[in-house]
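For this depiction, one protein chain was excluded, whereas all remaining protein chains were kept in their positions.
Lettered A and B in written order, each chain numbered from 1.
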Amino acid sequence: MLFISSYDFYALLTEIYFLNAICALLIYGVILNTSYRRGHPVIEHNVSGLSTQILIVSLWLTVCSNIPCLTSWNSLLVHDFLSFGIKSTILAISLLWSLIIFSYNRLEKINLYEYWIVSMLAIVAMLFVSCSYDLLAMYLAIEFQSIAFYILASFKRTSEFSTEAGLKYFVLGAFSSALLLLGISLLYGTTGLTNFGDLSKFFLGTTLENASFINITFFGVVLIEVALFFKISAAPFHMWSPDVYEGAPTNVTSFFGILPKLALVSLIFRFFYFCCAEVVLLLNFTLIICALLSMIIGTFGALAQTKWKRFIAYSTISHVGFIVAGFSTLEFNGAFGALFYILVYTLTSLATFSIVLSFRCLAYPSTYQLRYLTDIVSLVKLNPILAGSLVAVLFSMAGIPPFPGFFAKVFVLFSLLQEQLIGLAIMAIFLSCVSCFYYIRLIQMMYFTHTKTILIFYPIEKTTSTILSITMLLLVLIFLKIDLISNFVHCMLFL
Amino acid sequence: MYLLIIALPLVGTLVTGLGGRWIGRKGSNLFSTTCVVLCVFFSSIAFFEVGLCGVPCYISLSPWISSGALNISWGFLFDSLTTTMLVVITSISSLVHLYSIQYMEHDPHCPRFMSFLEIFTFFMILLVTADNFVQMFLGWEGVGLASYLLINFWYTRLCANQAAIKALVVNRVGDFGLSLGIFTIFYLFGSVDYEIVFSSANIYTNYSISFCGFSINTLTLIGIFLLIGAVGKSAQLGLHTWLPDAMEGPTPVSALIHAATMVTAGVFLIVRCSPLIDLSSDVLLLITLLGSSTAFFASIVGVFQNDIKRVIAYSTCSQLGYMVFVCGLSYYNVGMFHLVNHAFFKALLFLSAGSVIHALSNEQDMRRMGSLANSLPITYAAMLIGSLSLAGFPFLTGFYSKDLIIEITQISYYSNLQISFGVYACWLANISVLFTSFYTFRLIFLTFIKNTNSYRKHIENIHESPPLILIPLILLAISSIFVGFLTKDIFVGIGTPFWGNAINILPTSCNLLEVEFMPSLIKWLPFVLSSMGAILAYTINVGVLKNNIQFAHNHLFRKLAFSLSKKLYWDKLYNSFIVSPLMYFGYNISFKNLDRGFIEFVGPYGISRTIKNWSTKVIKIQTGQLTHYTFFVIFGLCSLLLLVPVWDFLQFLVDVRLLVFCFIALFVA
């Protein structure tokens, strides 16, 4: 074969297995679900177990593969340590995530097995995003992921919230995809190249000369930047995330909150640091402004929130602000800080959502998910371990040592200070202090508020508690060997 | 043994202060008195060794502060000046301890009193035995603290509270001056040790500091600052207002602190720093003027006081003025001599006044006493001896030192000695002699000799004081008679080797011999003046003019008498011009406007309010309308595009200060 080498199949081993397994699962699900003879069984739990198994096998496949650092599929995809690292992290975290979701689906009576199919397809899309090396591949992978998310956001058909969330996400996402496509086409139109490697060689040395002749290319890069920032909900393009996070059912929100940012941040790293490195040097301040705005809007917005999911959405925006601030330094220190931050953030998100998903209240004869922040008053009396783990998670998000969130913020701030972006660093610290307030307000509600009526909490499922304990172990004790994560990130960046 | 002198009072105070509850009244009495009596023995041995045998002792214990060029260590210096002071302090302190065992026997807080007396003794000893300025300052502050504690002993009394705070605050002003002096000494000499400073003082005679365009000779500046310290502690004119009010404390306190020891700390400072002060004639001029004005002022105010203790307090103030101005004339040894003598007879006066008060059931107003001579014979004898000594009756203690001082001022008429400012001192000192003897004898007449003015109940309950009160009186009376003669040659004899290195007098100022060769009439002047004062007092109170007081109705005389009894309105001046404005500023401006106002507004309260406001505003941007969201995306895109080419020169327009201003303006919103 002239155009496809045998290495290509090895490079995409995980994805090929994954896609085949999903198709097989789909066929299995369709046949079973529509069979009149078996009485249209609800196979959601079955499919969830099978998809967990698919995840385990693909994780094993990814981790055991060699990394020769080549591009594959006609230079559409790349396989270096960064993509290896991100892929294995995504698969590991999604494995843990799927364990949390088991009990939620059962209790909330989400009987559609397609939930798992669509989620698996979204995970495949994220794997593609993290190893894409061409503008076309990038666009298609992002589209793939986004469409999966649109479907997931409106999954609960009977709830108006959910449909509204899905619709808003779809419209705004389509809009940003249009901007992305316009940027890509302008970039291709002015340079004739779509490969990241080719583009990086094209842009070499532009800062040495007068760069006014590539205005259109600037325009294209700015458009792509805007679209990417939209996807990771950085301000001022963050408007969709509170509504979508709140409207979607909580298992989908957990999916949104934990996984996609990892892949997108690695894509942003590849795009800004490798492909358009010289161009972005001139666009430095756009990153700074976005970072500043994200932090401000995230912090101030989260202060006034009363519901859990919106609160998590706004705090996500402020964390993303930190990540973009890390990228705005345009140095590898900053990228290190940003990638470290996103890894720690993913871990913390996993812990947060495993706690939020266990907030179920008993209102006979059914249970319902807690919606308001103030519903967790006096949690310490009901479930002290849950309250303690929430304390650990909140401290990590607030950036208090020795939790890993502190290290993440420290690395980003150090790189900011090294690049003389002192104003941004001071604002970051100030807004961290303010965000500390609303995290600790939650702790105060749990521990120190007395109410007359306490909601009855449904006990946590075994799977959720397993994941919770694993993440708690990591969160609390990782400071002893923090170079596990930092070495990982270093290898990802420099190999 | 030397360290024991310092350690014993410390042990005494800790044991009686912290453990007074367990060792009780008798135990604390016994323990503290034993400690101080032991100190007396040790300090007399030290006096013998150091003073009489001429063997000064330097003890260096351990480093204290070691920071860059500043090296201060704990060290003790026992030379003749120190041991003289030690003898005075410990002997009077032990007598006061004995006295107060009986005086305070009905007071439930006796252990506390004993421990406070010990604290005072400890800090005073620390002050005089220090070998660097900072350690002396430690002792200085410590005696200020002790005086606060002792004046405020009966702390439920409002007058005592106010008097104690006044004493502490006025002392503080003096301490401020002293600390500035220590800083200047460090700045000039690079060290605060006595040895280094005094040995190298000669080098810096022409050295000037320039400050705000003015150029001052540094030694003069140091001298002025030290003088301010001495003025505060020794109650010279200007910072003297605390001394009369400090009589609110119990009588033993007045005897110990305000007669013999604390108020002499200022004089001690001046004498100790004689190598520095003697080198600048401006400071000497200032000291003389200040001292003599104090002597005069205090004596005329003392004429019209009505409280026994206040009269004696003003007489202390006046005698301190004597000590200070004679130091200003460069005769430091004479000043020390007068200090030692004064300690004994003033303590005697205070203690016998205390005996009188105790006998009359706490009656302090002289106008309500009278003809106690028969009822309280020993007290009367003691008081008479003390008063005669104070007035300078020939060949008693006071005569030797006080008359020597006045004779010294007389020689300043010789113009080749270049102490012409001494003429001012001469006039004022002589007039003060008159008034001193007037009010002293007035006190005796009103209290003991005149007809009774007291209540019948008091007269019925009168009794001579118990022996523990009388023994100190007797001891002090004996020393009031003999100490002057016995120690005259040691302290002020011509060519005495006693002082050694402790006091430096410039060779041009050693003119003590001139005193001997004055016309006899001038030598009789002080005696004449004091007898005139005594006769005047007799005439007015007991003699001819007793019932014929037409002169007292004179309008001018009444005005003068009133203003004098109001202490020449010094208190009113200070209160209305310094204290009230400061209090007003402290409460209204700095507390209400700044602290609770502006700083709270910008600080915690302002920030939390602003953040809450802004978060509600930020939330309102999220409207929920899809079109608005799209608009924000386009708006963000366009603003980013707009700034792309513009940022390079926009950076120069956007100033950080403007941003800070806008940020602060957020607080208003």
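Quick note on the criterion: a residue touches a chain if its C-beta (ideal position, glycine included) is under 8 Å from a C-beta of that chain, and two chains touch if they have at least 3 such contacts.
The rule is short, and it goes like this: contacts and distances are computed from a predicted model.
Choosing from "NADH-ubiquinone oxidoreductase chain 6", "Cell division control protein 45", "Rab proteins geranylgeranyltransferase component A" or "EF-hand domain-containing protein", the protein name stored in UniProt for the chain missing from the display reads "NADH-ubiquinone oxidoreductase chain 6".
Only one of A:Phe84, A:Tyr104, A:Phe155 or A:Phe340 touches the chain withheld from this view, namely A:Phe155. Across A:Ala141, A:Val344, A:Ala398 or A:Leu493, the single residue that touches the chain missing here is A:Ala141.
Contact with the omitted chain, checked across A:Ile4, A:Ile385 or A:Cys433, is made by A:Ile4. Contact with the undisplayed chain is limited, among A:Ala21, A:Leu76 or A:Ala302, to A:Leu76.
Mapped onto subunit B, contacts with the missing chain fall at residues 634-635, 638, 641-642. Residues 2-4, 19, 26, 36, 40, 73-74, 76-77, 112, 114, 117-118, 121, 124, 128, 136-137, 140-141, 143-144, 147-148, 150-151, 154-155, 157, 166, 189-192, 213, 215-216, 219 of subunit A touch the missing chain (whole complex, contact as defined above).
Note that only the chains that are shown with their structure count from here on.
Separation between the centroids of subunit A and subunit B, computed from CA atoms only, is 76 Å.
Subunit A meets subunit B in the complex at residues 167-168, 171-172, 175-176, 179, 212, 215, 218-219, 222-223, 225-226, 230, 235-237, 239-240, 242-243, 282-283, 285-286, 289, 296-297, 300-301, 303-305, 423, 434.
Subunit B makes touch with subunit A in their complex at residues 611-612, 614-616, 618-619, 621-622, 624, 626, 628-630, 632-633, 635-637, 640-641, 643-645, 647, 656, 659.
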